[in-house]
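First comes the structure, then the notes that go with it.
Showing chain A:
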Amino acid sequence: MKALEVTQATKRFGGLVAVNNVSLSVNQGEIFSVIGPNGAGKTTFFNLLTGIYPPDEGRILLFGKDVTGLPPDRIAKEGVGRTFQNIRLFGAMTVLENLLVGMHIHIHVPYFHALFRTPLARREEKRAEEEAKRLLEYVGLLHRKDELAKNLPYGEQRKLEIARALALKPRLLLLDEPAAGMNPRETEELQAFIQRLREELGITIVLIEHDMRLVMRISDRIAVLEYGSKIAEGTPEEVRTNPRVIEAYLGRGAAGGAA
Partner candidate 1 sequence: MNALSFLLSLAYLGLAFLAPSPVSHLFGLAALGVTAFLRLSPTWRTLNLALLTLAFTVGLMRSGNTLGLIGLVGILVALTTLPRIPTGIRVLLALAILLLSVPLAGFANTFVFELGIQIGIYAAMALGLNVVVGMAGLLDLGYAAFFAVGAYTWAIFGSEQAKNFMQGNFPLPGEYMYLFMGIAIVTTALTGLVIGLPALRLRGDYLAIVTLGLGEVVRILANNLDHPINFTNGPQGITPVQRPPIDWFRELMGTLGVKLDQTTDYQLFFYFLVLLMIGLVVLANVNLANSRFGRAWVAIREDEVAARSMGIPLLPTKLLAFMTGAAFSGVMGVIFAAQRTFVSPESFTLLASITILGMVILGGMGSIPGAILGAAALTILNLDVLKTFSEFVRTSLPQIPSQVDPAKYERLVFGLILVLMMIFRPEGLIPEKRHKAEMEEA
Partner candidate 2 sequence: NVIKIATQSPLSGPQAALGEQIKLGAELAIEEAKAKFKALGFDLVLVPYDDQANPDVGVANANRIINDPDILGVVGHLNSGVAIPSSEVYARVNLVMVSPANTNPRVTDRRLPNVNRICGRDDVQGPVGAEYAFNNLKVKNVFIIHDKTAYGQGLAEEFRKRLEALGGRAVAFVGTEETSNFVPIINQIRAARPVPELIYFGGIYSQIGPFVKQLRERGVKTRLMGGDGLDSSEFVRLAGKENAAGTFYTTVAGPVSAFPKARAVAQRFKQKYGKDMEGFGIYAYDSANVILAALEAAIKAAGGKKPTREQVAQAVRQVKMEGLTGTIEFDDKGDNKKAKYFVMQVASTGNWADNKLIRVIEMAAPGAR
């Protein structure tokens, strides 16, 4: 079974076709990257996967289940975690609370139990908190647990966003430009971190990124979008040398180079 299978997805905004008839599939346990010029429709593609916009056409299967047109909260329950291109943390909540929100669907406390804080509620809350702390430790943010999220430096906010997505216990993790705004050193750390996620947690990861060094090193496979359409797909090597990709995206001098 594929982790993700998209068939002929299309999304239009007015006259603009942001995602045009895109089909692709991602294997379980894979790190799969989506690249393409700005405005190619990558983020929109993610938004289709997570239900923020319903696709105008096409179907989306998650682990074999058809989720086309489901709202975001239902898709999250299917095990899809994501981060956003522009960080969207709950700024006025603490780091720990951000994680607990991420665990929302895994805290099984019915309303009346919460209202009266029954032993069940207490137990669950405590368990959730322990788990959240473990996760924070895992991503190295435990020492920040009581800080307000918006007071964290940018890099740590990025990390927290990933941690929050992990709190959902996703089977599929979508990362939208996680390395944006990071310097090369920090990007290297991020790379190791993502690899660890796959190795240790077995999560399937789909990545949007413009940092080619990261993409080329980390990806098992890569898809390239341009003007909403998929123009190439393959291993990093195949993509890097694809003339169309070089023309549209990488630029002649930059192929695999400095960016």
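Observations, loosely collected:
In the analysis below, a contact is a pair of C-beta atoms (placed from the backbone, for glycine too) under 8 Å apart; a residue touches a chain by one contact, two chains touch by 3 or more; residues count from 1.
How were these picked? Simply put, all candidates are chains of the complex that A comes from, given by their letters.
Just so we're clear, the structure is a prediction, and the values are computed from it rather than from any experiment.
Interface record for this complex: partner of chain A among candidates 1 or 2 is 1, by the touch criterion. Of all the residues in chain A, the ones that touch candidate 1 in their complex are 50, 52, 71-74, 76-77, 81-82, 84, 88-93, 97, 100-105, 107, 109, 111, 114-117, 121, 125, 128, 148, 150, 164, 168.
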